[in-house]
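Can you keep this structure in mind? I'll have questions shortly.
Up next, subunit A:
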Amino acid sequence: MIYEGKQKIWADYQKEIPDDHYFYVRSCIRQSFFPASEATFLDITRNRLGKDIFETEHHTTCGGIAYHSDTIPQETVMTIIARQFALMAKNGYENYVCSCITSFGLYCETMETWREFPELEAKIRENLWKTCKLDFAKPKYLIHASDLIYKYRNLIAKQAVHKLVNVHTGQPLKVVEHIGCHYSKMFPSKGVGGAEYPYVLVGMIEAWGGEIVDYPERRHCCGFGFRQYFIKGNRGYSLSNTHKKFESMEPFHPDFIITNCPGCPYFMDRWQYVIAESTGKTYGQDGHGIPVLTYEEVAGLVMGYDPWDLGLQTHQVGVEPLLDKMGIEYDPEKKYQGKGGKDIGRPEPCACLK
Partner candidate 1 sequence: MVDFGFGLVPSSRINLDLFDKERYEELASMEPDVRKCMSCGSCTAVCTAGKYSATSLREAIECIHNGQPDKALGMLKSCQFCGKCTMVCPRGINTRHLILSINKTYGEL
Partner candidate 2 sequence: MTPLSYILTAQAAEVAQAAPEVIDRIPSGYNHFVIPFCIGIAFFLIWITVGCIRLLLKIPHHDRLRFWASLVNPVTALKNIRDLFFDCLFHVKIWKRKPLLGYMHSAIAFGWFMLIVLGHIEVALFVPKRLGISKTALFYPIFYRFFVWMNPGHTTLRGWVFFFLMDFFLLYVLTGISLAVFKRFRSLALGMKHTTKPSFADRVALYSLWLIFPLRLLAESFTADLSGGSFLTIPVNHLWHFIFGDKLWIMPSWWLYSICLGLFFAAMPFSRYMHILTEVLWILLRNAGIKPNHPRKGVAEAEIYACSSCGLCLDACPMNVQKKNLKYSSVYFIRFLRRHNEKKINEIADKCLMCDKCHALCPVGVDAPALRRAQRATVNNSICFDYSYLDSASAAVEQGWTSPGPDCRPAEGEDSTPEVMYFAGCMSHLTPRIIKSVEKVFKAAGVSYVFADEGGGICCGRPLMLAGRNEAAAKTIAANKKMIEGSGCKTLVLSCPICFKVFKEEYHLEGIKVLHYTQFFNELIASGRLKPVMGQERLVYHDPCELGRGCNVYYEPRAALSQLGTLVKASKEYDESLCCGGSLGSLTLDARDRAKISEAAVISLVANKPDKIVTACPLCLKTFSESVANSSYPVDPVRVVDFAEAISESL
């Protein structure tokens, strides 16, 4: 691997990210899968970085899941999106930040489509007016939440309490980065670093002292694939995709995986459990899995948040080995205690996955 070669490509795909005043929209499924992530994002950006991030309870889903499951037509999706944009404009923002990769891809797709077919945009404007009596303005900047963390990666590094380094060996942690398919595969120019070697997560890892490993199936989908998962008959297919990725990354012995998409961490985390329990195969050290973290969680760890406040207990794959490597203090007792110390229940012990 020739690092300079990658740098050349990264140089070709730089994207402009505004400095402040962001309109933030959440992801449907992250809120339930890894609820602490978005909270952490807001806390970091608002309180640690002192940025103006506005969010409104009036925003809805972007419709992406329905759209990608072929259950609603494109115009409907576009109208939903137009409404979100209207909300942004109404609140006086022009930098649109979304927490979800599916949404990000869909927003890009929509804006590109409107650029190609202005008449369609006009039609949507009309739809929105008919339905909600709202008018919308297209965002000046459309960015994904991970782009923001990327932008402030060095500031975060400055405030870092922990580094992505194995405190016992002093070696940088080996990190696998997994980018949501819809981040830049559709529009390479819209993602930091393009589609082949996206830099958005790599940048964070490098800034925080870790080392990225490129494994053959790094481009491969996590296996979510919407209807591939929703329909039980297809779940084997979803599982096999994830399996393929882990088989491919195994020889590189990564310490953890960092992701920037709602579905990916969920599936790469839960499918490790399914693979272990149904085939007996585990990919981490001595029977453990490979922890799969969101970029907010990683940022949080680096900045010294308590692992349980970051919601790491909601992961199927135990994060303790990673915390130990990073030399992060944690209280095992508190793992399954929610706010005010009340028990949030524990998962069934696994037969194969430690």
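We adopt the following convention: contacts are C-beta pairs under 8 Å (C-beta built on N, C-alpha and C of every residue); 3 or more make two chains touch, one makes a residue touch a chain; residues count from 1.
Selection rule, in plain terms: all candidates are chains of the complex that A comes from, given by their letters.
Owing to the predicted nature of the structure, the values given are computational and were not obtained by experimental measurement.
Visitor: Which candidate among 1 or 2 is in contact with subunit A in the complex shown?
Guide: Candidate touching subunit A in this assembly: 1.
Visitor: Please output the residues of subunit A touching candidate 1 within their complex, sorted ascending.
Guide: 232-233, 235-237, 239-240, 243-244, 274-275, 277-280, 351
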